[in-house]
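Accompanying notes for the structure given below.
All protein chains but one are shown at their positions in the complex.
Chains: A and B, in written order; residue numbering restarts at 1 for each.
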Amino acid sequence: MKLEEFATGSSFIHHLDPRGKVVAAACFSGLVSLTQSLYAALAALALPVMLVALARLDFKRLMTRLAVVNGFILFTWFFIPFTFPGEVIYSIGPLDIHREGVLYACLLTVKSNAIILALIALLGTSPVLDVVHALSHLGVPDKLVHLFFFCFRYLHTIREEYHKLSEALKVRSFRPGTNLHTYRTYAYLVGMLLVRSFHRSQRILEALKCRGFSGRFYILHHYQMKRRDYLFTSCGLVLPCLLVVFLA
Amino acid sequence: MHISEGVLAAPVLLAGAALGLAGTAAGLKKLDYDRIPQVALLAAASFVASFIHVPIGPASVHLVLNGILGVMLGWVAFPAILISLFLQAIMFQFGGLTVLGVTTCNLALPAVLGYYAFGPGIRSSKPRVSAICSFSCGFVAVLLSSLAVAGCLVLTGDSFWAGAKMIVMAHIPVMFIEGFITLGCVRFLKKVKPEMLEVVYGRR
Partner (left out) sequence: MIRLKNICFNYNSRQVLDNVHFRVDPGDRIGLVGPNGSGKTTLCRIIMGLLTPDAGEVEIFGQIRRKENDFAAIRGRIGFLFQDPDDQLFCPTVLEDVAFGPLNQGKSPDEAKRIVQATLARLNLTGFEERFTHKLSGGEKRLVSLATVLSMEPEMLILDEPTTGLDEQTIETLVHLLNGTNLTYIIVSHDKDFLERTTNKTFSIRGGGIAGS
């Protein structure tokens, strides 16, 4: 699991204000997922493809990522072409492939990938903490934002602990298999992670107290929307709207 | 348990978002400021743990862990699951922004149900009762979650029936594994840190 794979880069997309990116990504996702027309979806796909190109992301890693997250879409191809009613265009034994079914599966595939690419190009190209920071400016409740901060901060620490524990298992020649011993071992591993996270959270709370925490976190870093950010965000809002309205 | 973006119909997405919002609001209300590190780290730990691949025959499955989260968190499971899903969406694009509400509900509602249905039994001092309840908690949480995913698909269109059935069937082995893992996990926590099972993460 690689965190923040695409977050570092020098393209102008990487430098856009994360608030604008969040708004544009949410809007784009929402509108595209409403589309029922394949043409609109295809046109919408052009937008994130352009963004990905502008962000100059590593092509190979991008394709790997797409392959991984397309598992569910691949799965739909195993039944939608057969179960979606319509004109039969081909038969494999007792199974009929329907034209409309194939088109519907195409629609889902295009929509899904358009949104995934947009998420990569917009939210994947900012450090997670910046995105979370942006959320706090966009009116997401304090408690939720702090949960994000702490969760992401300690994800790294807990992941290191997990690696250490699993190495400890390996050096003691643990070989996972389909048996109760394996399940028990994994249960203890999970239990251990939970207990450690609990202990650590108590010490964090102590650290908070030692530094006079009174229930309020301060934000020191403030974003400045520049002209290009406004321009970009409004494009991000208007373009998908136009697409949906005219092509749907 | 992730449904991809762009698949579900608008009414399903909207209903999921509304329910998810309500559940999260309820959870946040029960969450005091000084419990935030605890809940956030628990979410992080379960995030990391859900990447453990548990072998089953020639294949392997990854853990869901919403049952045990539910028992520990109660309603706070909603925000905890929401943040871990959001992080997955922005870091790995598993799920996305529009399905966030739906997936949160699919995982968190069974967690909250498990809290009410099995929590008291799990905390019981009788080892047999506790064992049966913890196994059932893990098992039922995955069962309900997979049924919920199937339900969302079927509500989107009749052509998803076949896929919905396949999803539930494919999760049957996961249900057993989650049962065993939850059982082992509860036994471990009872020995090492029993107060973690006493809903210390939020107000009841």
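In this section, a contact is a pair of C-beta atoms (placed from the backbone, for glycine too) under 8 Å apart; a residue touches a chain by one contact, two chains touch by 3 or more.
Computed from a prediction, not measured in an experiment: that's the story for all the values here.
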Which displayed chains the hidden chain touches across the whole complex: A
Hidden partner chain, touching residue among A:15, A:61, A:156 or A:181: A:156
Candidate in contact with the missing chain, chosen from A:181, A:203 or A:228: A:203
Touching residue (missing chain; options A:129, A:165, A:195 or A:237): A:129
Sites on chain A contacted by the missing partner chain, in the whole complex: 127, 129, 133, 149-150, 153-154, 156-157, 200, 203-204, 206-214, 216-221
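Note that only the chains that are shown with their structure count from here on.
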Distance between chain centroids, defined by C-alpha means - chain A, chain B (Å): 18
Of all residues in chain B, those that touch chain A in their complex: 2-8, 10, 13, 24, 28, 31, 33-34, 36-49, 51-52, 54-57, 63, 65, 68, 72, 79-80, 82-84, 86-87, 89-94, 96-98, 157-163, 166, 177, 180-185, 187-189, 192-193, 196
Touching residues on chain A, where the partner in the complex is chain B: 1, 3-5, 25-26, 29-30, 32-34, 65, 68-70, 72-73, 75-76, 78-80, 82-85, 101, 104, 108, 110-116, 119-120, 123-124, 128, 131, 141, 143-144, 146-152, 154-155, 158-159, 162, 176-178, 180, 182-184, 186-198, 200-202, 204-205, 208, 215
